[in-house]
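On to chain A.
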Amino acid sequence: MLPKLFFGYFAIVMIALSLAVITRRNPVHSVLWMLVLFFHIAGLYLFLNAEFLAAVQIILYAGAILVLFLFVIMMFNLKEELTAERFIGEWPIGVALGISILMLMFFSMSKITTGPPGQYTIEAIKAETHTKAIGKVLYTEYLFPFEIASLILLIAIVGAIVLAKKRG
Partner candidate 1 sequence: MDKYVLIPLLPLTAFVINIIFGKWIIKEKAHWIAILAVLGSFAIAVSAFLEVLSGKVINYDVYNWIVSGNFKVTVGFLIDQLTAIMLIVVTSVSLLVHIYSVGYMHGDGGYYRFFAYLSLFTFSMLMLVMGNNLLQLYFGWEAVGLCSYFLIGFWYEKKSAADAGKKAFIVNRFGDFGFGIGVIMIFLMLGSLHYTEIFGKIGTLQGQAINILGYNVDLITLIALLLFCGAVGKSAQIPLHVWLPDAMEGPTPVSALIHAATMVTAGVFMVARFNPIFNLSETAMNVVALTGAITSLFAATIALVQNDIKRIVAYSTVSQLGYMFLACGVGAYGAGIFHLYTHAYFKALLFLGAGSVMHAMAGELDIQKMGGLKKYMPVTYWTFLIASLSIAGIPGLAGFFSKDEILWLAYNHGTVGKIVWAMGTAVAALTAFYSFRIIFLAFHGTFRGTHEQEHHLHESPKAMTMPLMILAVGAVAAGWVGIPAALGGSNAIAHFFEPVLGHPHVTAAHEEEYMVMGISIAAAIGGIFVSWIFYSLKPEIPKNLAVKFKSIYTTLWNKYYVDELYDFIIVRPVKWTATNILVAVTDGKIIEGIVNGVPAAIRNFGERLRKLQTGYLQHYALSMALGVFVILTLVLIAKGR
Partner candidate 2 sequence: MQIGYPILSTVIFLPIFGALLILLIKRTNEGLVKWSALLISVVTFILSIPLFVSFDKTTAAMQFAETRDWVPSWGIKYALGVDGISVLFVLLSTLLTILCVTVSWNSIKDKVKEFYAALLLIEGAMVGVFCSLDLFLFYIFWEAMLIPMYLLIGVWGGPNRVYAAIKFFLYTLVGSLLMLVGIIVLYLGTGMSFDILKMMTTNYPYDIQLILFWAFFAAFAVKVPMWPMHTWLPDAHTEAPTAGSVILAGILIKMGAYGFLRFNMPLFPEAAKAMAPAMMILSVIAIIYGGIICLGQTDLKRLIAYSSVSHMGFVTLGIFALNTQGIQGGILQMINHGIITGALFLCVGMIYDRTHTRQISDYGGAATILPIYAAFFMVFTLASIGLPGTNGFVGEFLIILGGFAASKILGVLAATGIIIGAAYMLWLYQKMFFMETGSKVQGHNDIDAREILTLVPLIILVFWIGIYPNTFLSFMDASVQNLINRVNEAGLAQTAQQAVEVIK
């Protein structure tokens, strides 16, 4: 019962926070609400025995990406933003479409059938520690995608510099 209650709290708060993120007029507020959301997601990860991911979530998302967002927002004229129209004229269509797709998703959820469980039981992970377990998988089975991921990051760095650099 306790886990369900716990989950219920998380779920309600996270949905509320998400809605806040997309509805706030001031982008800074959105970012801040998002920060709170990310902490909650990290919490949910802990709840699911993914300690390493929880840490990454906070360090990377909360620490890096959101800060990046904030920096960019600082460059813009917030005053204008506060008076501008928030939503597009066709927003009800968007909402309706979103709800429709959501209905479809819920409808199809009943058809989910899970495959056979794998070898990484909670006990096994606990015995090996989560970080070590995920590291093992990452550097053996997923070595090649890992390298590619690093390449993507490299390209992102170069790209970001090229794009944001003043033309001259």
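Here is the rule we use: a contact is a pair of C-beta atoms (placed from the backbone, for glycine too) under 8 Å apart; a residue touches a chain by one contact, two chains touch by 3 or more; residues count from 1.
Candidates were picked such that all candidates are chains of the complex that A comes from, given by their letters.
Please read these numbers as outputs of a predicted model, since none were measured by experiment.
A.B. asks: For chain A in this complex, which listed candidate touches it: 1 or 2?
C.D. replies: 1
A.B. asks: Quick check: in the complex, which residue numbers of chain A touch candidate 1?
C.D. replies: Going by the criterion above, the answer is residues 88, 90, 93-94, 97-98, 100-101, 104, 107-108, 111.
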